[in-house]
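Note that one protein chain is taken out, while the other chains of the complex remain in position.
Letters A and B name the chains as they come in the text, with residue numbers starting at 1 for each one.
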Amino acid sequence: MSKVTTIPFGPQHAAFLEPLNVKLTLEEEKVVGAVLNQGYNHRGMEYALSLDYKKSQYLAERVCGICSFHHSSAYCQGLETIYGIEVPERARLIRTIMMECQRLTSHLLALGHIAEAVGYENLFMQCFREREHVMTLVNRISGNRVHYSMNVVGGVKRDLSEEGTKDVLVTMRDLRPKLEELQRVFARDSTLSKRTRGVGKLPKQAAMEWGNVGPVSRASGIPQDTRLDGFAAYSMVQFAPVVREEGDCYARMMVRMDECLQAVDIIEQCLPLLQDGPVAVQVKGHPKGEAFSRVEAPRGELLYYIRAKGTLGLDRIKLRTPALMNVASLLVMLPGCQLADVPTITVSVDPCICCTDR
Amino acid sequence: MSEAIVPEFDREAYRGVRDRTREMIDRGARMIAIVTRENDDGTMEMIYVFDREQKIVDFRFQILPEWEIDSVADIFRGALTLEREAVDLFGLKIKGVSPGIFLEDGKSPVAPLRRKRTTAPGGDADE
Partner (left out) sequence: MSMLSTSLKNLFSRPFTTKYPDEPANLPPGNRGRVLYDMSKCIFCKKCERSCPTSAIITNKDAKSQTVIRHRCIVCNTCVEVCPTQTITMVPEYSKPDTAPTVNVFSVDLPRHEYRVEHLPRYDGRRKPE
């Protein structure tokens, strides 16, 4: 009769970037149970965002570092629905291009992290080398690598010049062959296959019950993508959600790799559609009303509920981030695997704890 | 509170939370969020938000903060995380969910998102 031990896979761990606490119950080397503990990064963002709606534009960007432009766009979209104004077309195209650039940086970081979790440091460094080209591109366009600060309520406050457009075109053209080579390595490498195929299975029924969103649910066979709604300029471009059926770590990894190439396609479709025109619309007065606004962040669907009452402070603002639902479904994937697979499974779900705990 | 004093509250609505959720899930919807709001007179409004065929549908009901709400975590497993947030941050009571997971029991302030209704620094009344 083998003994049952409990170990904390604690908040500080070499495999995690952010504090995530999982208490594992083990029988020899096999995991039989898991308990999740959250709240290490709670900063009280929902209270702070409701104090002043003009300053919240910059605070909403800083909820997360890797999906910051999506948070800022969702906030501005919500307020634009309350005011009832229409954003000009050039601003919507610029928002789409910056959102896809941020999706590229986020997915390349997740892929590099998965390679590092299985021990393949060479591939981790190659992913970060390609990511560096995108980071310097957005530094030249917007002035900063991480927090772009380009959104205002009513449009964008920094325009894309002629040289900027050529810059984006040349960078994407040079990036495409390198991403295709990375795709070949991820698809066929034998080390990665042995460590990720069949590990951490999430069946389609469980994915629907636990409310998973983003690449995690698309890797289990559910074709759910908020970009089909048509916010920003996504109604003007053509794309189809990337779906795989297996539901294991290999499928989640390949969905992210295919979405990187899809992001390059969408940017190349957007650039010829840019035409001269205004980039922002003036707004007057305080907002009053309520709105829901949805955006497809790199990790899934992000929902903002804003209710304004006509003064400087907001009545209620609520964020529902995608990592909140995806991290909870670790309780389905972990039981039954070996202890050495726990970092691989956790990293393939791509947890962003600063988004989960706000 | 006795039922005669607050007749505009729909007690049937808050008791029917589980049936309404089951009806939405059977029609193929997916739960997105549970939003909790405090009204000016101290009562709370709960909004259950769903996504059905790429459109947002929701149902809402008003309650007093002392009432106990049924949990829907056995119908939709992902609602456990969303209900924990409402219990920890607003001090509500939901059957089967104990406080102290999100915020720490004993060390963190209790129900931090409820209105304090003072104009002192840290308060949220607009004088």
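The rule is short, and it goes like this: contacts are C-beta pairs under 8 Å (C-beta built on N, C-alpha and C of every residue); 3 or more make two chains touch, one makes a residue touch a chain.
Computed from a prediction, not measured in an experiment: that's the story for all the values here.
In the whole complex the chain that is left out makes contact with A. From the set A:A34, A:I85, A:L169 or A:V185, the residue in touch with the chain omitted from the display is A:V185, counting the whole complex. Of the candidate positions A:Q77, A:T105 or A:Q126, contact with the unshown chain belongs to A:Q126.
Within subunit A, the residues in touch with the undisplayed chain are 54-55, 57-59, 122-123, 126, 129, 132, 136, 139-140, 143-144, 147, 149, 157, 181, 184-185, 189.
Note that in this section only the chains that are shown with their structure count from here on.
Distance between subunit A and subunit B, defined via averaged C-alpha coordinates, is recorded as 27 Å.
Residues 37-39, 42, 44, 46-47, 51, 206, 208-212, 224, 228-229, 292, 294, 301, 303, 305, 307, 311, 313, 315-316, 318, 320, 324-325, 328-329, 357 of subunit A touch subunit B in their complex. The touching residues of subunit B, counted against subunit A in their complex, run 30-33, 35, 37-38, 47, 49, 54, 56, 76-82, 89, 101-104, 112-113, 124, 126.
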